[in-house]
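In this view, the complex is presented without one of its protein chains, the others remaining in place.
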Amino acid sequence: MLPGFAGVLVFYLLPFLEVVRRSFLKSGNNAFVGVSNYQTVFTNNAFLLAVRNTAFYMALGVPILMGISLILALLLRNLVLRRKFVSVMLLPMAVPAAVMVLVLRILIDRQGLINGIVTGVSEKIAVLPIFEGIDYLNSGWALVIVLCSFLWKNTGYMVILWLAGLSALPKEVEEAAKVDGANRWQNWHYIIRPGLSGTTFTIGMLSVLQIFKSYREVWMVAGSYPQENIYFLQHLLQNWYLKLEFDRMAALTVLLSLVLLVVCLCLQKRLEQNIR
Amino acid sequence: MGITQIISGKLKKRKKKNSWLATVICFLMAFIICLPLLMIPGGAFADSSEIRQMLSPVLGEAKGYVDWHIIPFYPTLEHFYRLLVASPAFYKLFWNTVGMTAAILVGQLLVGLPSAWAFAAFQFRGRDFLFGLYVILMLLPFQVMLLPQYIVLQKFELYGNPAAVILPAVFSTFPVFIMYRGFTQIDSEILEAARLDGAGEMQIFLRIGLPLGQMGIRAAMVLSFLEYWNLVEQPMAFLEEQKDWPLSLYLPQLDIAQAGFAFAVSVVVLIPALFVFALGQDALEEGITYIGMKE
Partner (left out) sequence: MESKKKLWRGLAAFMAVMLIMTFVSRMVYVSRLPRIHWTNPTAASITNKLSAEGTVEVVNSEAITGMEGLLVKRVCVAAGEQIDAGTVLYEVDTEDLQVQLARLEAEEQVWQEQVSAKRREAATEITRAQEDYDTTVAELDRKIADETRLLEDAMEDLDTHMFRLPKEDAPDEIWIAWADERTRIDREIEERKLAIEEAGFEKEKVLKEAGRDIEDAKSAQNEVEGAYSSNYSAIGQVQERQNKIETWKSILEDEGRIKAEQEGTVLEVMMQSGVRMGADAVMRYANAESSRIFRTIISQEQKSMVHTGDTVRISFPGSSEEVGETIDSIVQENGSYTVTIWLEPDVAKGRTEGIMELTSTSEIYDFVVPKQALHNDGGNYVYVLEERSGILGMELSVRSLTVRLLNENDDNAAIADELLTNDMKIVTQSDKELSNGMAVMEY
C-alpha cells in the first residue's frame, strides 16, 4: 500500500502541486507574477477557440453517445446473442488507434472511400444534385468524423455500463407492469427511466471524462493543428508543451483540473448518495 | 388455463417479436463496427501495385475515388515478407512495445494489488479521502498530467528514458480502482469468517483475496493492456529517441503510399491485442461495469 501511495505521490500529487505553484510564476526566471498567467490564458484566442470547441463537442458527443448506447443496451438486454454482440461492440477497444487511423485516412480522404460510395449512390439516384465530394478533415465535417470515431470506439464500453445499470433494476417490477398491460413506452417512462437515473448520471460523467480522454485519435488523424472546429484544449496543451510555454500551460492545467475536479466530485457525491 | 400461463404466453410472444427486430438492428450495428476492420486484410495482402492503384486518388495521382477491394485481386505475402523478414526495425519497436507493456502490467500488479487490497479490506483514517483522490487522478486525461509529469521526470532525469513512460503508468490509479472493485465483490462475511478462524492478513489476501478478486485483477490487466499496447501521447511527449519508441508511434509515421506495409504492421499489432481481448473479454465486461458501479 505504502509504496503504491508513494509512487502516486511522487508521480501525480507532488508534481501537480508544483504545477500549481508554477502557474503563478513566470517560466524562465521564476518571478512571481500573480494571476497574470491565468490572464494570458483567458485572453488567448487559441484558448477561447479550444474551450468553445471542446464544450460544443461535449455538448454534442455526450448525449449522442449516451443515447445510442442506451438504445443498444435496451435492445440487447433480453437478447439471446447478447454476449456475442457485446464482444463485437467492445472489439474497437482492442484495435490500436494507429490501425484505426490508417483505415480512417483512406475512408475520409477528399477522394476517399466514403465520398466514392456517396458519389456512386448519388449518381444512381439522378434526382439528387451532383455530389462534389467533401474534404472531411478540412471542413466542418471534421467534427463529425471525430465524433464518429469516438462513438465507434466507446459505444461498446457504454453499452456495458448501461446493461449493468439495467440488470440492477428489479425484474419483478417490470414484469408486474407488463401484466398490468403497460406498453413499452409506459414501461420505459415509468419504470426503467426512473430506475436508471443514478446510472444515467454516472454514465454521463464518465462520458464527459471519456470524451476528454479520447484525444489520441483526433490528434493522429488531424495532427497538431487540425481544422479549427476540432482544435481542442488537448491540442492547446500539447502544443504549448512542445513550445515549452510552461507558465501558460501550468495555468491551463490548474484550470482544467479544477473543472474536472468539480465533475469528479459531483460524480463521487452521487455515488456516495447512492450508497445511502 | 391459469392466468399466469396466459401472461407468460403473451410475454413470450412479445419477447420473440422484440428480439427479432433487436437482433437485426444489432447485427447491423455489429456490421458497421466491423466494417473498418474488414479493410485491414484487404490492404495487408494486396499486391503493392494493386494498393497503389486503389489508393491513387488519395495519393493525388488520379481523379475519382478510392476503390477498395475487401478481398484483393492479387493477394501476396509481399508486405509480410518485407515486415517479418526484412525489417529488423519493426521487431525492435515490437519488443519495445511488448517490454513496455509487460513492465507496466507487472508494475501495476505489484504496486496496485496491495493498494487495492488495502482499500478493500481495511478501514483506516483518511481512507475515503485517499480513495477519492485516486478516483479523481484516474479520471484525469493525460494532457492535464502532461506538465506535472514532465516536471517530475525532469527532476529525476528520467526524461527520454523508457522509464519515463513506464513509471507513471505503473503508479496509475486506474488498475487500483478496478482491482479494488473486484475485491469488494467478495462477501465481507467470508473475510470476517476467515479472520475469526485466525487466518493471517497475508493468508487472507493470498487464499481469499486473490482467487475471489481475480475477475477484477484480470479486468485491470486487460484494460491496462489495451491502453498501453497502443500508447501514443506519453512516448511522444517523453521519449526522444526512435529506438525507444513503441510500434504505435511508428505506425502513423508510415506514409499512405506504404499502405500495404502499414496494414501488415496493423495486422501484427492487432494479433496480440485480439488474443488478449479474447482471453479477457469476460473480465473486460465485468471491469467496465465496475467503473459505473455504485459503491
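To keep things simple, chains are lettered A and B as they appear, and every chain counts its residues starting from 1.
In this section, a residue touches a chain if its C-beta (ideal position, glycine included) is under 8 Å from a C-beta of that chain, and two chains touch if they have at least 3 such contacts.
It should be emphasised that the depicted structure is a prediction, and the values quoted were computed from it without experimental measurement.
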{"item": "Chains on display which the left-out chain touches in the complete complex", "value": "B"}
{"item": "Hidden partner chain, touching residue among B:Ser87, B:Gln185 or B:Gln258", "value": "B:Ser87"}
{"item": "Residue among B:Phe45, B:Tyr159 or B:Tyr250 touching the omitted chain", "value": "B:Tyr250"}
{"item": "In chain B, positions touching the absent partner", "value": "84-95, 98, 241-243, 245, 250, 268, 271-272, 275-276, 278-279"}
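One rule holds for everything that comes next: only the chains that are shown with their structure count from here on.
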{"item": "Averaged-CA centre spacing for the pair chain B and chain A, given as whole angstrom", "value": "16"}
{"item": "Sites on chain B touched by chain A in the complex", "value": "7, 11, 15, 18-19, 22-23, 25-26, 29-30, 33-34, 36-37, 39-40, 43, 55, 57-58, 63-68, 111-112, 114-115, 117-118, 130, 132-137, 139-152, 167-168, 170-171, 173, 176, 226, 229-230, 232-233, 237, 247-248, 251-252, 254, 256, 259, 262-263, 266, 269-270, 273-274, 276-277, 281, 284-285, 288-289, 291-295"}
{"item": "Touch list for chain A against partner chain B, complex", "value": "1, 3-5, 7-8, 10-16, 18-19, 22, 72, 75-76, 78-81, 85-107, 109, 111-113, 115-117, 119, 133, 152, 155-157, 160-161, 163-165, 175, 178-179, 198-199, 202-203, 206, 209, 212-213, 215-216, 219-220, 233-234, 237-238, 241, 246, 249-250, 253, 256-257, 260-261, 263-265, 267-268, 271-272, 274-275"}
